[in-house]
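One protein chain is absent from this view; the other protein chains keep their places.
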Amino acid sequence: MAISKSDISLAGLSREELLDLHYRMWLIRRFEEKAGEEYTLGKIGGFLHLYIGQEAVGVGMISQLERKDNVLSSYREHGHALVKGTDPNKLMAELCGKATGVSRGKGGSMHIFDAKNGLLGGYAIVGAQMPIACGYALAAQYNHTNQVTMVFFGDGAVDEGAFHEAMNLAELWKLPMVFVCENNLYSMGMAVQKAWSVNSLEPRAAAYGMEYEKVDGMDLLAVRDTAKRAIDRARNESRPTLIEALTYRFRGHSMADPAAYRSKEEAEQWRLNRDPIQLFANRLRAAGVDDATLQAIDDRATQAAEDAATFADNSPFPDLSELTADIMVDPTGAIAWRRPR
Amino acid sequence: MAISKSDISLAGLSREELLDLHYRMWLIRRFEEKAGEEYTLGKIGGFLHLYIGQEAVGVGMISQLERKDNVLSSYREHGHALVKGTDPNKLMAELCGKATGVSRGKGGSMHIFDAKNGLLGGYAIVGAQMPIACGYALAAQYNHTNQVTMVFFGDGAVDEGAFHEAMNLAELWKLPMVFVCENNLYSMGMAVQKAWSVNSLEPRAAAYGMEYEKVDGMDLLAVRDTAKRAIDRARNESRPTLIEALTYRFRGHSMADPAAYRSKEEAEQWRLNRDPIQLFANRLRAAGVDDATLQAIDDRATQAAEDAATFADNSPFPDLSELTADIMVDPTGAIAWRRPR
Amino acid sequence: MRTITYREALREAMREEMARDQRVIVIGEDIDGYGGTYAVTKGLADEFGRERVRDTPLAEEIIVGTAIGAAMAGMRPVAEIMTINFALLASDQIVNAAAKARYMFGGQVSVPLVVRMPAGGGAQRGAQHSQTLESWFAHVPGMKVVMPATPYDAKGMLKAAIRDEDMVLLIEHELLYGVKGEVPDEGVEYTVPLNRGEVRREGRDVSLITFSRSVHLCLQAAEELAKEGIEAEVVDMRAIRPIDLDLALDSIAKTHRAIVVEEGWKYYGTGQGMAALIYEYGFDNLDAPIGHVTGVDTPAPYAKNLEKAAFPVRNDIIDAVRRIVPQRVAR
Partner (left out) sequence: MRTITYREALREAMREEMARDQRVIVIGEDIDGYGGTYAVTKGLADEFGRERVRDTPLAEEIIVGTAIGAAMAGMRPVAEIMTINFALLASDQIVNAAAKARYMFGGQVSVPLVVRMPAGGGAQRGAQHSQTLESWFAHVPGMKVVMPATPYDAKGMLKAAIRDEDMVLLIEHELLYGVKGEVPDEGVEYTVPLNRGEVRREGRDVSLITFSRSVHLCLQAAEELAKEGIEAEVVDMRAIRPIDLDLALDSIAKTHRAIVVEEGWKYYGTGQGMAALIYEYGFDNLDAPIGHVTGVDTPAPYAKNLEKAAFPVRNDIIDAVRRIVPQRVAR
């Protein structure tokens, strides 16, 4: 299968729509840069995995979904959340472990969940989100809600048994879902060609008889095209698709990773020549958008990221009563239930 | 890939070799029938999974191995053990939980292990033998022992994540092994077409870039041909193969299973028209072997099965000291080590 | 009241809840075509259709993972794992996903899921098929773990579990499916709370703290001991997490002596946990260290005689009681 390329007509989108897509990519970029700074300042703890470089995948895919649709992801999910509608303030507050966070500060960077917007969890056990996504899709199918479930995962997640079990079930039960593998060439330090016995997911999809599309994950409009087809297939025919989006993470695996396993040149080439935001900016310019407009979009995104950081800064830590709240729905579900006397 | 068929020349085997192969199939058949009887009489407990109907796969595959080679299997492993060289007496004694059993009665029907003959375990967690087999193959590769590791599993085991992880690793590391899926159309009551999203393992092998052959598992000589190619590939080129052997279990999943999920006619058709022993007998007859010779082979197998049962009957139960023996090599490895005072 | 088997009781629970609530579905291996490995689910697919009763491929991680996702999406799945021995393959989903989801997602979601599975040995099923690993799960906050011993409880607790808003592991026992007991007539609604144990037999001399199949062994032992004048109280702890601690403490306040009886391994298991809690909160009421009757600390052997020696029998309990109850009582 050849990589799909969007044509230059800019996909029949209005100027507003195009600029909005551009804004969403910038929002992710600036948000993640800011998050990186906050991490360095010690305001964010634990692990922090940035989405920088992969923006076109998240924006292209999720911008084609409806609000009622479901998105599940990994620990590298900030971008997905922002596109699905999560408030950047609440997102940054979550990263900083504040009470105003989208999960009240209890989940952190790897476990974003935003029920209202259908962003149904960042999961940090690699691959584990795929079986769970099957369950959401099954519920949608059973209840005829016409929802599509989209699940994001990395090239490394493909190695886990969970991928295999989920792919088989999804195709067998014709679940209305879209599997999106963001193949950024590495899982931590493991180059994909050292982990996969074949260098494409196409035969992996064929192993289950599942529809497959490969797409240039740096080309926003191509991603959108691919997403549209897969989403339609899920919504109208209740058939799953595996999408392989070729992309690259511009930063290390997490903030702790200097990325010594890949050459500086390799990363530099991607940043210089394949930055999804610059590539899309070029197309917008070619279509007649002026630099001032583009700059204004970036400025707005930068401001939103700043505002998010300020919001998080000014937010309180969770109340200590949160420590044992919401373990289960049933508050007496805790161990050692004592009889009322 | 078409199903390979042996030609009528009987594969360049001598008369003795052919009759020996025939004996091995009968030995399995008669042994398993006897085991079924002993189970009914309460001499064998727990679960008992018979190999009846699948004899040509085990005999065809394993008769091409050398003694130093490794075989791992599932709980349906009696046939594999008998071909690999396990003494039928010790095997039956194991099934009966006797001290003379090949594992001193401690493993039982599902956990046959015969170190001397390279039968390296029946495993009863479906699929779990595949990763372990990779380890044996890795050791052989590392130590340049030129051993081939062959691992048997069912169509149901393909559904488990373990299959996926093992296939990828075996191909990635070019492990000298042969994966043999005995596709007997059912995993317990689950028809394979209800469990697999595709109806062949060919694309599953392709998913990992692994060599694949499908073979008629009721045709002993065809199985042997396929086995030879795969074993040579493993031994000479250190490359794995996935073999899908189409077969049928003539009995229920275990002795407890009346097999209500499949029609009597279906099973009857297989037994009448596709019995691997009868099919091979026909070929032997066509090649000039007379009925008396064939009958003598069956008689010998029947006698061996009887003898095995008698041997098991006459054997003692394990000594009670066995209860806590051989948990680990280190006998002080048990919990609550007490200081010598 | 009627007399039905444990198996039938479980089936009735699912039937009643499926009839009551469209959100209830049942998924697992061989629950339909095969008729249920232990025939618990027999007939459900015919009655409720194959949209609601779903045979799955042989893959435990996806069974539980799918059930979790469906539960988070508002359904009420009952997932059957064929035996607890295979639950290890789904343990990541149970522990890392389901047990943590509500908490780590700040209370935005719940996981109203039931995972049913039998545990236990004693039928010569060998080392890989005879385990009793409830303590693994009961160790982890974020779920309830119950182990009913009777048909009445099996039905009542499974119904309660299906209605519960949280994940419940209902751990059955392979040797209990055929056991009969009284349950209310059809049409008479009842549930059994998931956080309460029950005293099965009163006694003043010693408390037998137990659960699941061992309850029956304790009752047999108590009958026997009664003949020598020793009155054992049999405390069915059936709620493993949350544990009905006061029930045990009240009993010990009366008897001053306790023996924990379980079939699983001794070390770092359920019984030690229960004992440690009783000591912690009831130390002053104890006249002697708590006895502990358990399975032998070894993988389950296959051979009949060895297996018999590996799991507790009635007489092991009787012996333990005789060791702990002072002579003056047993006169």
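Think of it as A, B and C in the order they're written, each chain with its own count starting at 1.
Convention: a contact is a pair of C-beta atoms (placed from the backbone, for glycine too) under 8 Å apart; a residue touches a chain by one contact, two chains touch by 3 or more.
Please read all numbers here as calculations on a predicted model, not as lab measurements.
Colleague: Can you list the shown chains that the omitted chain is in contact with?
Modeller: The undisplayed chain, in the complete complex, is in contact with A, B, C.
Colleague: Out of A:26, A:51, A:123 or A:270, which residue would touch the omitted chain in the full complex?
Modeller: Per the contact definition at the top, the residue touching the missing chain is A:123.
Colleague: One chain isn't shown here. Among A:97, A:176 or A:240, which residue touches it?
Modeller: Within the whole complex, the residue contacting the unshown chain is A:97.
Colleague: Which one touches the absent chain: A:79, A:118 or A:161?
Modeller: Here the residue in touch with the unshown chain is A:161.
Colleague: When the complex is taken as a whole, what residues of chain C touch the one chain not shown?
Modeller: Missing-chain contacts on chain C: residues 85-86, 88-89, 91-92, 95-96, 99-100, 103-104, 126-128, 133, 135-136, 138-142, 241, 243, 265, 267-273, 275-277, 279-281, 283, 288-290, 292, 297-299, 301-302.
Colleague: Applying the definition given at the start, please give the residues of chain A touching the unseen chain.
Modeller: 45-47, 97-99, 101, 105-111, 123-127, 156-157, 159-161, 187-191, 194-196, 257, 260-261, 317-318, 320, 322-324, 327, 334-336
Colleague: Could you list which residues of chain B touch the chain missing from the display?
Modeller: Touch with the absent chain occurs at residues 70, 101-108, 111, 113-115, 120-121, 123, 125, 128, 130-140, 142-143, 161-162, 165-166, 168-169, 172, 325-330, 332-339.
Just so we're on the same page, only the chains that are shown with their structure count from here on.
Colleague: Report the most central chain, judged by the distance from each chain's C-alpha mean to the global C-alpha mean.
Modeller: So the chain nearest the centre of the shown protein is C.
Colleague: Taking each chain's centre as the mean of its CA atoms, which one is most distant from chain B?
Modeller: A
Colleague: Based only on mean CA positions, could you tell me how far chain B sits from chain C in angstrom?
Modeller: Once rounded, the distance between the two centres reads 36 Å.
Colleague: Quick one: which residues in chain A touch 2 or more of the other chains?
Modeller: 161-162, 165, 168-169, 172
Colleague: Using the touch definition from the top, which residues of chain C touch two or more other chains?
Modeller: 56-57, 59, 61
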